[in-house]
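For reference, the structure is listed below as structure tokens.
Missing here is one protein chain; the remaining ones are kept as they sit in the complex.
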Amino acid sequence: MPGFLSKLLRVLRERRGNDMPFMCRHLLSERGEASQTALAEEIINAYRAMNAGQRPQFFEMLSHDFAPDQTTLLRAVSDYQHSPGPSTLAALSAAVESPRQELFRRINTAPRGTETLIALREHLSTSKNSGDFAVIDFDLKHLFRSWFNRGFLHLERISWQTSALILEKLIGYESVHEINGWPDLRRRLEEDRRCFAFFHPALVEDPIIFVEVALSKGLTGDLEPLLDIQAPVLASETADTAIFYSINNCLRGLRGVPFGNFLIKQVVSELANELPNIQVYSTLSPLPQFSRALRDQRNEDGFTHYRISRLLADDSRNLTQAARRRDPVEALLQLLEEPLAHRNVLAKPLERLALAYLTQVREGGKLYDPVATFHLSNGARLERINSFGNLRSYGLKASFGVTANYRYLPAELEENHERFVRGEIQVANGLVSDHKAVAQAWQVSR
Amino acid sequence: MPGFLSKLLRVLRERRGNDMPFMCRHLLSERGEASQTALAEEIINAYRAMNAGQRPQFFEMLSHDFAPDQTTLLRAVSDYQHSPGPSTLAALSAAVESPRQELFRRINTAPRGTETLIALREHLSTSKNSGDFAVIDFDLKHLFRSWFNRGFLHLERISWQTSALILEKLIGYESVHEINGWPDLRRRLEEDRRCFAFFHPALVEDPIIFVEVALSKGLTGDLEPLLDIQAPVLASETADTAIFYSINNCLRGLRGVPFGNFLIKQVVSELANELPNIQVYSTLSPLPQFSRALRDQRNEDGFTHYRISRLLADDSRNLTQAARRRDPVEALLQLLEEPLAHRNVLAKPLERLALAYLTQVREGGKLYDPVATFHLSNGARLERINSFGNLRSYGLKASFGVTANYRYLPAELEENHERFVRGEIQVANGLVSDHKAVAQAWQVSR
Amino acid sequence: MPGFLSKLLRVLRERRGNDMPFMCRHLLSERGEASQTALAEEIINAYRAMNAGQRPQFFEMLSHDFAPDQTTLLRAVSDYQHSPGPSTLAALSAAVESPRQELFRRINTAPRGTETLIALREHLSTSKNSGDFAVIDFDLKHLFRSWFNRGFLHLERISWQTSALILEKLIGYESVHEINGWPDLRRRLEEDRRCFAFFHPALVEDPIIFVEVALSKGLTGDLEPLLDIQAPVLASETADTAIFYSINNCLRGLRGVPFGNFLIKQVVSELANELPNIQVYSTLSPLPQFSRALRDQRNEDGFTHYRISRLLADDSRNLTQAARRRDPVEALLQLLEEPLAHRNVLAKPLERLALAYLTQVREGGKLYDPVATFHLSNGARLERINSFGNLRSYGLKASFGVTANYRYLPAELEENHERFVRGEIQVANGLVSDHKAVAQAWQVSR
Partner (left out) sequence: MPGFLSKLLRVLRERRGNDMPFMCRHLLSERGEASQTALAEEIINAYRAMNAGQRPQFFEMLSHDFAPDQTTLLRAVSDYQHSPGPSTLAALSAAVESPRQELFRRINTAPRGTETLIALREHLSTSKNSGDFAVIDFDLKHLFRSWFNRGFLHLERISWQTSALILEKLIGYESVHEINGWPDLRRRLEEDRRCFAFFHPALVEDPIIFVEVALSKGLTGDLEPLLDIQAPVLASETADTAIFYSINNCLRGLRGVPFGNFLIKQVVSELANELPNIQVYSTLSPLPQFSRALRDQRNEDGFTHYRISRLLADDSRNLTQAARRRDPVEALLQLLEEPLAHRNVLAKPLERLALAYLTQVREGGKLYDPVATFHLSNGARLERINSFGNLRSYGLKASFGVTANYRYLPAELEENHERFVRGEIQVANGLVSDHKAVAQAWQVSR
């Protein structure tokens, strides 16, 4: 901080100490304008010095002291009712916005403001009584949706030329397929890999979302060759397929601000420009709650014993024989305790069940799988389902090793999205008949 | 635009042509999400292609079709009245925000979005029926205050090393003391001058506000040596004074978004770091409406014949003699027709009248002079008044050549600002007794 | 300069003052090593403070005190004669290199070293007794050819985004077609113009050579549309021709260090990448000494009365009629006093004479015209000759307005160069028969 502001701050501190409610009120008041940045900086420092035990008191204050004034609001409400028009609307609009929002905007004027507010929202979400602070979360999310508008983000390629500081953060943020140290990261940045991230100008050294891409010959549903550090490096110009195998949001404090759909489309554009040979853009994605959904039979719109048994159909005999049980559903569930030991028997039924999981299981009317929801809503189509595509322990645990490919066909994106909005799910030709069969089996309820 | 998006766009265009209302509605709808950026780009292009005659129809649409839904809003209003609480407040808050804001946020996702929205607001302000579009202006201003938060701006020094593209824009934007071509600009960027601008990351090649500073030995109220292209260049380390002689907002579309106060304080910090010898930070400012205020005697809180005559007091005789008129006020106004011809007689009375103008004249309860309001509210004090400091034609016309210095004393800024909020104006020691005298003369009304 | 070196320097100065011979000897000695950079800086400052009158004494010293030691050299010479071998060769090689070169290398270790040595060489060339200092010039040129190796230069596009500091230098350095201020420069950097320069890492803000290119539809020999500030701007992607209309070496001190051939080929590559529509790369070049050559009839390998008369042949009658003189050569020369008044009569003979000038006139066995020599040696072919292509006064004076196009055909460059080395000049198909006729007329001597 420049010398002159620090003088200001010293004067400030002498005159009123480290009193957060005072500082926040003063920052919002007309009187505090002349020292806005210094005050904001002071608040930022005071907040950053708090530990988890001290924050709730601050959240309480934000929640109560900076809510809209109810008297003013009720008056504005009543004025609008009596004569709805531009001026009463403007007054109502002003009265309904919580002073917190302006407080946050003013805090943001000082260095590290944005990152502190993002941290604050993360702290909120992990706070004990986070429910009480929903109004704060609401205000921050509203601000962040405006500040982190796609027009203010810039895409950057991450490579081995990138600073170690940023690369180290990738290692920390990767949560889909953990990066095991620098040699693993290095392999993910070789000539046949690409990594792109969105950055925001106020967070220079912090990616906010990134995607990892493998260039390959042909599409695959197998994760292992993509993650193998020793895998031979392909000359990028000989690749015909780009596989998006990991997408990570970095900052919990930005939860609910949408970047992912922009990122994928932008990266498809970048790759199309750089590598005209690429014919296929597709993900290799997890089915994060397949295992849970299959076992949870309390969900009416989910897997029921009857539905599973219909879906197993032709495979029932193999399963009962292998498990030495009479009920094919029980047989299945037993075999799934050790899926690798029964790959041959399980491969086919798993594919069909996964197809049902991805396209039929719903909760609260919405598609159950978040990854499927994201890509299908984004205009991709379900391209392939791969049993035993992810043999890592977390893959077996979450989805018995099943993986899915969602393919992005630029020419179809818009139409697919519109169909999805209408409730239709687009699948590749190779999945069409299975998709129909699964839907039919699912619909017949007993 | 990347090839893939352009394909999308082509498909789009074939399917529905260049229909703005449709495109805007579609951009806001869930169905339009998959092609958000492409749609936004299309809207931007269509808007930029409009001429002044075509825009009002578009503004009409924005104003009517994207207002908050009145039925929903009235229901939310009534719900809140019956049970004010977090959930009814949230619903009210959502209902009151005009869909225009979300539309603008989505337009902003495409390249050139920000600059187009800024241009749109400028177009609004120059549109015939701009009053009808106040709601659009309101929404844009609200967005811009959030987007152009000081935390997202960065200060850059403008020098002869800066790109010609940006320098050319300075020439265009300078409206206080016109820059007469490149040699004039070059002199303003020599070693004894400084120029700083705020930039926003979404407007890479457009400064949004800039300030020009002259380094000198001692404070001056005379403009000429600062603007003289031939003036000898001072070694910057020998200067003891920094004079802010021109501050310019560049983009009309950002009117009302405050940057100036941040800019000046930031620049003071920068200079303090770079040049520890600088003791005095001060402006050399115009009195843009002094001449108008003196002649306009309809304003109750302004110059009246009685007040002027009291302020002239001891100088009355000189004025009446010089003008050969009996009434000193009439004498004064007559001499002011040719101020340069009567420098000796006018110098003193002009200083006193200017002091009254800057500190006493009010309109609607607020200080009349916008420049004084800006600096005094910002925590500066009135340091000096200089008759015949600006002999250029626009200076003589606006203020009979009078200039003012507002001085920024870091240690006093906050206190001065607080005093100003309470209605007190801080002046330098040298002006204190005059200030009292003027106030006294002013108060006594007849 | 960092504080610590400045202390060193102060100590230095106290101990021995500003004594150039001492400082230079000390810099070369083993004892001076510890303070090499400080000493070098001192020498640089002392040199830069000299005026034109003081420099010759310094040059004298460089020339005498830092020449190879004759005794050592004669011994090395004699040793090598007696037993030529690696070790005597190495000794000879060491003895023959003048200590000046090492002195210059050491001076170069300090900031501004390179630019000071370049300035020194320029000063040498304008010094009264520059002939006496040829040895210094020789050493500097040898160093510069090594330091300014093409591998150390980087090409940069100059545009309106470039810093004003560099653009201002272009205005100063342009000597082929003067840039008349900033608006002229701006037009030369519009979308249908390109400008590229070579920079050296030690001269960050100084281009060392630059070329200006006009993009157009079709090749032209007329300069005016290229230089016209008001000319409409062509969309660059619609151009099919790139015309190199001005190439300028910037630093006299680098005279004789070849960059131009690299520059043109590199720029052709850049343009080919950026603008695939460009089919023709050609210059529009002056004939700087055509006028002089035509009037100077003392050169045996130049224009003689007999040769001119043979070249005029069929046009003789028109000329004699127009000039009302009997001798066609005299008629020609008379009409050329006012070439614009006789465009019709002169156009054809001027083209033929210019062709002879460019391809036949020699001096000392070498082609006479330096521009033709440069481009033809570089592998270009003579594409067109244009009478009255340059109507500006300097064009009329130097070449009666004639211009030439040299075309760069990538596939032919190497072969054309090899032909040129063998003495053949490559011309476009349209010039072949004229070229033969001219050669024939030229050969027949009387």
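When the chains are written out, they are named A, B and C in that same order, and each has its own residue count from 1.
Throughout what follows, a contact is a pair of C-beta atoms (placed from the backbone, for glycine too) under 8 Å apart; a residue touches a chain by one contact, two chains touch by 3 or more.
Quick caveat: nothing in here was measured; it's all calculated off a predicted structure.
K.L.:
Counting contacts across the entire complex, name the shown chains the missing chain touches.
P.N.:
A, C
K.L.:
Just to verify: which one of C:M20, C:V135, C:A231 or C:A439 makes contact with the chain not shown?
P.N.:
C:V135
K.L.:
For the chain left off this view, which of C:N149, C:N180, C:T238 or C:Q440 is in contact with it?
P.N.:
C:N149
K.L.:
Residue by residue, what part of chain C touches the chain that was omitted?
P.N.:
For chain C, the residues touching the absent chain are 2-5, 7-8, 11-12, 30-31, 33-37, 68, 70, 73-74, 77-78, 80-81, 84, 86, 89-90, 92-93, 96-97, 105, 108-111, 113-114, 134-135, 138, 143, 145-147, 149-152, 154, 201-202, 261-262, 265-266, 268-270, 272-273, 377-379, 410-411, 413-414, 416-418, 421.
K.L.:
Could you list which residues of chain A touch the chain missing from the display?
P.N.:
Its contact residues with the unshown chain are 160-165, 167-168, 181-182, 186, 205.
Heads up, the rule we're going with is that only the chains that are shown with their structure count from here on.
K.L.:
Following contacts chain by chain, what is the lowest number of steps it takes to reach chain C starting at chain A?
P.N.:
Counted as steps through touching chains, the separation is 2.
K.L.:
From the centre of chain A, which chain's CA centre is farthest?
P.N.:
Result for the farthest chain: C.
K.L.:
When chain B touches chain C, do the two copies use mostly the same residue numbers, with over half shared, or different ones?
P.N.:
Because over half of the interface numbers appear in both copies, chain C and chain B meet with the same residues.
K.L.:
Please work out the Cα centroid separation of chain A and chain C, and write it as a whole number of Å.
P.N.:
Centre-to-centre distance between chain A and chain C: 61 Å.
K.L.:
Centre to centre, by mean C-alpha position, how many angstrom separate chain A and chain B?
P.N.:
Each chain reduced to its C-alpha mean, chain A and chain B end up 41 Å apart.
K.L.:
Please work out the Cα centroid separation of chain B and chain C, and write it as a whole number of Å.
P.N.:
Those two chain centres are 52 Å apart.
K.L.:
Touching at least two other chains at once: which residues of chain C meet that condition?
P.N.:
Within chain C, no residue touches at least two other chains.
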